[in-house]
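Can you keep this structure in mind? I'll have questions shortly.
Apart from one protein chain that is not included, each protein chain of the complex appears where it belongs.
The chains carry the letters A, B and C, assigned in the order they are written, with residues numbered from 1 in each.
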Amino acid sequence: MDTALQRRVSVIGAGTCDAATSALARRLGALLAGRGWTVVCGGLGGVMTAVCQGAREAGGRTIGILPGDDPAAANPYVDVPIVTGLGIARNVLVVKNGEAAIAVSGGAGTLSEIGVALKIGRPVVAIGHYADLSGVRPADTPEEAVALTASLIGAD
Amino acid sequence: MDTALQRRVSVIGAGTCDAATSALARRLGALLAGRGWTVVCGGLGGVMTAVCQGAREAGGRTIGILPGDDPAAANPYVDVPIVTGLGIARNVLVVKNGEAAIAVSGGAGTLSEIGVALKIGRPVVAIGHYADLSGVRPADTPEEAVALTASLIGAD
Amino acid sequence: MDTALQRRVSVIGAGTCDAATSALARRLGALLAGRGWTVVCGGLGGVMTAVCQGAREAGGRTIGILPGDDPAAANPYVDVPIVTGLGIARNVLVVKNGEAAIAVSGGAGTLSEIGVALKIGRPVVAIGHYADLSGVRPADTPEEAVALTASLIGAD
Partner (left out) sequence: MDTALQRRVSVIGAGTCDAATSALARRLGALLAGRGWTVVCGGLGGVMTAVCQGAREAGGRTIGILPGDDPAAANPYVDVPIVTGLGIARNVLVVKNGEAAIAVSGGAGTLSEIGVALKIGRPVVAIGHYADLSGVRPADTPEEAVALTASLIGAD
């Protein structure tokens, strides 16, 4: 299938994370790829690496939108690195390039992305940390997050 | 005094607001101007208009960093309108141009700005809506918000 | 081969063009794809459509970095559309994502991209209009442009 026609979902989360969060994000990546959806993320470490690894291992596509100018800064599971040189303003592009955003844990950067997503009308599903924010749909597992996302973007 | 040497504080909040919030933001603007601080905001309506009005009425300076290309879109109390054409990505510039951010109520756009501020290490003080967020310092009144901000940026 | 490891070249040119320029850009796209290089462009019409069409017909990959927020605005030969919402500032991203830039005719927007490319040290090859600019390497044909680019990026 023409990749331009694939649905895309943004996955947002911390640039460093513990093993349990990493395993969860990797499973999330596999599930998204299993749906035939491309993963969009910030292209760096932690949750971003894990979700890309999971997606690629399951045969999926991954786009990493980087804050800097060096495509080699992308994690090794990024299929299409996009450099921006925009610093943290690249977070806006990470969100805009998905039809929905799934947050996995995360800190202030993730919070900024949730804010942008809600502002521009993207559905936001969160596992962990930000699941209680107003406007965010909580999920307990990657499976639940993907099913909920599918329903929110009309892909179920 | 050379205006480039003035301290700056970003004020973030909704583009439309009720009369009570507007009055509060206007008083906040007057207090910031009274400290000799320049107000930085997104340049549009609601809290942004009110805080600029309060600042200008108290003899202060205001910078409005706009999402679009037309400086005439700035509210009438913006002293220095900056057009960007960056859409919502201009929120990042609003936050970067202040030493601290004070949130007055607000919605998802404000949330995105709080996330950016926390991510890049700017102190965040919030009156209302987002005062409970982790990392944000709550204030009940403009007076308290300004005193707290002064303390956080070493200007007291 | 892992697409992240493919070389990329930016192709810049006018959003509308005559049939001869379009044919030339399409041949250029085919030649770039034949080298195994991904085409990066602004994703819209004219030279951008033609170079993407040529690349895709030859089995290549194409990335279109769009000024707006709608991926459907990409021409039908864009493999990976990236929305930015940055307006003309997206031109910078078009240039940054290639190892070199090849200009095909073009107007002021193309001129801005040539300036950015030269400023950040990307080799620039031009067919037509801007071939005489200082710092730009002229080429008379797509074949010559691609051979020259290969030499400039150390891929020959």
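By definition in this document, contacts are C-beta pairs under 8 Å (C-beta built on N, C-alpha and C of every residue); 3 or more make two chains touch, one makes a residue touch a chain.
These numbers come from a predicted model, not from an experiment.
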item	value
Touching residue (missing chain; options C:G59, C:P76 or C:G135)	C:G135
Absent-chain contact - pick from C:A58, C:L111, C:A131 or C:A155	C:L111
Sole residue of A:A33, A:L86 or A:A101 that reaches the chain not shown, by the stated touch rule	A:L86
From B:A14, B:L31 or B:A74, residue that would touch the chain that is not displayed	B:A74
Contact with the hidden chain (one of B:I65, B:I88, B:I102 or B:A117)	B:I65
Residues in chain B touching the chain absent from view	2-4, 63, 65, 69, 71, 74, 78-85, 92-93, 96-97, 120
Contact set of chain A toward the excluded chain (per top definition)	69, 85-89
Residues of chain C in contact with the chain not shown	86-89, 91-93, 107-120, 133, 135
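Note that in this section only the chains that are shown with their structure count from here on.
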item	value
Separation of mean Cα positions, chain C and chain A [Å, integer]	28
Where chain A and chain B are represented by their mean Cα positions, the distance between them in whole Å	30
Chain centre separation in whole Å, for chain C relative to chain B (CA means)	41
Chain C, residues touching no fewer than two other chains	69, 85
